[in-house]
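One structure is given below, encoded as structure tokens.
What you see is the complex with one protein chain gone and the rest in place.
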Amino acid sequence: MGEHQTGWQKTLYEKTGQDVYFWNFVFLMVFTAIEVGAVYLSLTYGATVFALVSVGIVKFFGIAAFFMHLWDDERELTYTFACPFIFVVILFIGIAFTSPGGVAGLPAWCSPEFIGSYSPTAP
Amino acid sequence: MSYDDHDDHGHHGSWAPIIASLGTMLFLYGFSEASMGITAIGLTILVWGLFTWWKGDLPFDGSEKMGELKSYGTPFGGMNVRKAGIWLFLMSEVMIFGTFFGAYIRMRTNWNTHWTLRDKAQEAIDGGATGTVDSIVETCMPHHHINVAACEQATNGLVNNSFWFTESGPPAYHHVAAEYITADFWTLLPGAINTFALILSSFTVVLALKAAKNVDLEPRVRDKKVRNYLTITLMLGTLFLILKLWEWNHLIHDYDFTISTLAGSFFYVTTGAHGVHVFVGLVFLTYFIYKAHIGGWDQNNAQSIEYYGLYWHFVDLAWVIIFPAFYLY
Amino acid sequence: MNKNKVRVMSLLFVIFIALAATPQMTSYPTGLGTNGNNGCGCHSGGAGTTTVTVEGMPDSFTGGESYELTLTVSNPDIAGGEISANMGGFRFFASAGTFGAGENFTDLVQESEGGMTHTELGNDLRSWNVTWTAPDNEGQIVEFEAHGNAVNGNAVIPTDLKGNTGDAWGTFEASLPGAAALGGGAILIEQAEPFEVAIAAITFGIALFSLMLVYVFYRNNPDGFNLNGLTEWLKKWMTTTDHKEVGTLYFVFSFLFLLIGGIFAMLFRLQLAVADNDFLTQDQYNSFFTLHGTTMIFLAAMPMIAAFANWIIPLQIGAKDLAFPRVNAMGFWMLAFSSFLLYGGVMAGEGADITWTMYAPFSNSLGEKGASAGTTLFVAGIIMLGISSTLSGVNFIATVMTMRAPGVTWMKMPLFTWSIFVANAMLYLSLPALIIGTAYLYFDRTIGTHFYDAAVGGDPILWAHLFWYFGHPEVYVVILPAFGVVSEVLSTSAKRSVFGYKSMVYALAGIGVLGFIVWGHHMLTSGMDPTLRLIMMLTTMLVAIPTGVKIFNWLATLWGGSLVFKTHTLWALGFLVTFTMGGISGMFFPVAGLDTHFHDTYFVVAHFHYVLVGGTLFGMYSAIYYWYPKAVGRKLDEKLGLLHFLITFIAMNGTFWPMHQLGIEGMPRRYHTYSVDSWSELNSFITMSALIMGLAQLILAWNLIRSYKHGEKCGKDPWGGWSLEWTTTSPPPTPSFHEIPTQEDDNLHHVESNSGGMFSRMWKGVEPE
Partner (left out) sequence: MGPADYTIFWSLMKTWNFWSLVVGIFTFALLFYLIIRFRQISPKDETPEKLTPGVFPKERDNLTLELTWFIVPTILVLYLTFIAWQSMITVWVDPYSEDEDTFDITIEAYQWGWNFYYHDEILIVNETGNLSTFATPTGTEVIDGAVSIDGNLYLPCNRLIKAKLVTLNDGGELPVLHAPFIPEWGIKEDAVPGIETYMSFTPKETGTYDLFCAEYCGQQHSKMLAKVHVVGACG
């Protein structure tokens, strides 16, 4: 189980006496505190969403890379874990962002009329 | 859901699959018929099926003969088949939680929520309305009840009736869980503690695995350490579920944020599905603790704990995304 | 041995409780119809201590005659005389003829929802007069149904009353034969209730199935037949985890439900044979076509694919068994038990009538006008199907990825394994959308959430998106294995290797990916935004190209070969003909101008039956004739096979080709009746050929049973195939390969460099280091 054989994990263990999982645990705790704090600063909508999303991604990376030791395992496992996210993105584009209100706000160049107007007259 | 069930004595077969399926059928049948008796029978049969499954696994010692196959060829050459299996199962779980979020975001982009209200209040202030964003929000929503007239007056006409209701009648403004949670510390506390609890339980599973793999511990001490770490994980998991149920109760009764509202349906079913995944993880954990208790884990078959750990970390990973999306945003 | 007996006894005891509980189904909230719906939702209504009588009924009606009927409601407990207001109410329905008010009752009774009921004023009486004018067609039996309610005048309920809430319902039923029905014309025997016909057919089928079970066991060793042996033999089958035995379970299960699905199809084809037919009532028709669709896809096509996948994949890649045998068995048993839930509603006369696509606002609606009460069980069954397919998905992908024998690299795998791998990958990644969608629907119907409810601000199209995100990959999951079978069969029958193996694999991968971005073409007229419709139209156009490449590859495979015409070859060639026609008719839908006409008409029904029956069923039949000798050691009879092929091929085209014309004429889909006469003769032709096609499948059933013992014996490789399954004995030993084989390679050995990342090593088919 990745007994600190890679370089920086070994030095981390010697220097601090705690292995990479302990520090990963602390890392995640700190970021959860940041997340909850960010909400209480009552920033603007955009800033809060940005903070929440970025902390979320960082914690996602923390858990997936170290607790689920994708960092140490073969690269094929990371591909396996990444593969469904392509279909989650397709699902998001097709279902999440195209709610009745969502699509109406699209810019003109992306709507069919604009694309349609390029073509010669109807048959 | 540990998929370490490759069973070497394939020829004698196992009763577990048919019992578990019968249990699932009775459970779903009872739930559909709203008759709790049959639901309870179904659940017990399902758990009996799982225990039969694990009884077959108790002697598993991680050897090739006992079913620990090595995979061959690209892409998983040399890795245990069960490790590839658990990762493939997690692909399906990623899609399940992806769909939960997809449906949630689809609906959320249509709703007016406390965020849009704050933006509108800010706009009104820029347009000359008096007071701060918080004061306007307070006048519009005295402790979470909508006061349309006062709001229109406070934002001089910016937040009118069409902000709260669509013309054809259904509500345009949806109270989301985050509105109640971020407003009051005591409502946020269970969510925050749950996040700490789950991350801690992820950590203790990792410690249990390290203890099991640790060769220079002598067996009796090792078994005790593994069992204790796993028991801590079990307790943290139960704490998570209890706090979640308490929080639900608090939201439903004190804030009237029930499942018959649209935002409530999405909130309760998504966090509920995550709760079911945690509960199933805990049921599996009882098997691991029992096997640790009878000294079953050593460095050869500790990889089963590692595969269980993958599932448990995934459940924690899902919570790491659900928490900001449903509780804070 | 006694511990085993205890376990068996307790299992049977539990099943007995579950079945005993079935009749008092009181599904939320209107009950499953066994205690009868009380005719009106306006009062809470206790159990009926009220008696309802109707006088003035003739013993047989003459066409066009009108009769004066008096309906009286009486209830000794609720006197109702002294308190003036609201003493009684009624609702009166008849299956034919028209109602009117009795003399001087014009302001006391009114017409509502096709029947009669009391007016505000009429609420004070306990008996009312109505006139009923008989229909002209005297050759039928009219069913009367009246619900009477004795009310105690809205007064506060006096405590002495036996605790009912102030009103109690009673019902009255009678059937009145027409003149022609009674004496006059041919004696019209009491028409069997089609539900009883369906349930009788299913129970008879199950009884026949269990008899066949005992017979097959008996035939194994006739002299050693004893009951203890039977339980032992059953235990073997119920606890098996061997991929061959689970494959056989899947096959028998799917064949049984193929026939049951066929029974439903034939029943509602009779209903559609002529205009304005009333062989089936609307509820029965709606529930029959729903069950036909769901049974054929989820309980017949996918299990048959799983049967061949279970049997053949481990043999073709040289593995001893699947990666997780017990998960494999659990996959089957989840599927088997889900059929109880799917069919639970039918047994109580309330089968799910929400179509196999279960569109949201209707499928989560309750009450009289909403979905039938059995729908909740149906949706629970769909969730169990989702669990079963996820489990078998994990299994097959893990097996193909990790347990291929040496020599069976990615680019030297048989095409059937490739097609099962891509199909299971697509199923496995698209299923969660269905599970979550049906879970939302299930909670809507059970615990009262409001996911798709427009009144609360919900979006009904969310269901359509979630369902079709699963739906379109699902139809590729159902067709890709048939592609794999046809590639194998044509190559073996023409004694040539498949033309362009690499382009076939790229086409499979192409379909696998494109299948996920085209689901919108099922919803082009459902109010999506034109931008999304445009994207979905473009991607759907692209999907036809990989399929076209595959068809040309199959044709090129025949070039220069020496084609033998065994039955499986005939089915593969039949597949090529019908599937190509289905593919071409499929190209009509991504066009806006055509789709606004063709959506939800019989043109769609024609297209998907050509692709499903012509594609998957013909492919699977070809697989049956091709691999039955490997599974059983005996060949199926060629003459019976030829007969079965000819009748089914002709009847299939006779059934589904005229539907194209009906679609162009605009006959809508899922219609209980139509009154446009010009559609009648096309529909009766379709019905006739559908019946022939249905009966032709019994030839295959007989062939399967007969050849098990009397088929011509065959060796390891009866057809001259090349893949690894033809190297083991037939039937293969358990576990399938005692020691893992190595697959040679006929191509010239230019040494591939071992470097490169995973993907390059994968495509170069290089051995691991």
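Letters A, B and C mark the chains in the order given here, with residues in each chain numbered from 1 onward.
Basically, a residue touches a chain if its C-beta (ideal position, glycine included) is under 8 Å from a C-beta of that chain, and two chains touch if they have at least 3 such contacts.
This structure is a prediction, so every number in the text was calculated from the model and none was measured.
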Given C:212, C:509 or C:577, the one touching the chain that is not displayed: C:577
From C:555, C:646 or C:698, residue that would touch the chain that is not displayed: C:555
From C:213, C:541 or C:688, residue that would touch the chain that is not displayed: C:541
Of C:75, C:585 or C:697, the residue in touch with the unshown chain: C:585
Touch residues of chain B, complete complex, unshown partner: 168-170
Hidden partner chain, residues of chain C it touches: 282-283, 286, 353-355, 359, 361-362, 365, 367, 369-371, 407, 412, 454-455, 457-461, 491-492, 494-497, 499-503, 525-527, 530, 533-534, 537-538, 541-542, 544-545, 548-549, 551-553, 555-556, 558-565, 573, 576-577, 580-581, 584-585, 587-588, 590-594, 596-597, 599-601, 664-666, 668-676, 678-679, 716-717, 720-724, 726-727, 741, 743-747
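The rule is short, and it goes like this: only the chains that are shown with their structure count from here on.
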Chain pair with more C-beta contacts, A-B versus A-C: A-B
Whole-Å gap between the CA centroids of chain A and chain C: 40
Whole-Å separation of chain centres (CA-atom averages), chain A against chain B: 18
Sequence positions of chain A contacting 2 or more other chains: 76, 79, 84, 87, 91, 95, 98-100
Junction residues of chain C, two or more chains touched: 429-430, 433, 459, 462, 465-466, 758
Chain A-touching residues of chain B, taken from the complex the two chains share: 75-76, 79, 83-84, 87-88, 90-92, 94-95, 98-99, 101-103, 105-107, 109-110, 115, 118-119, 122, 134, 182, 188, 192, 195-196, 199-200, 202-203, 206-207, 209-210, 213, 302, 306, 309-310, 313-314, 316-317, 320-321, 323-325, 328-329
Touching residues on chain C, where the partner in the complex is chain B: 7, 11, 14-15, 17-18, 21, 25-28, 236, 238-242, 321, 323-327, 329-330, 332-334, 336-338, 340-341, 344, 376-377, 379-381, 383-384, 387, 390, 393-394, 397-398, 401-406, 408-410, 428-433, 435-437, 439-440, 442-443, 445-451, 453-459, 462, 465-466, 734-735, 758, 761-762, 766-768
Of all residues in chain C, those that touch chain A in their complex: 429-430, 433, 459, 461-462, 465-466, 469, 516-517, 519-520, 527-534, 758
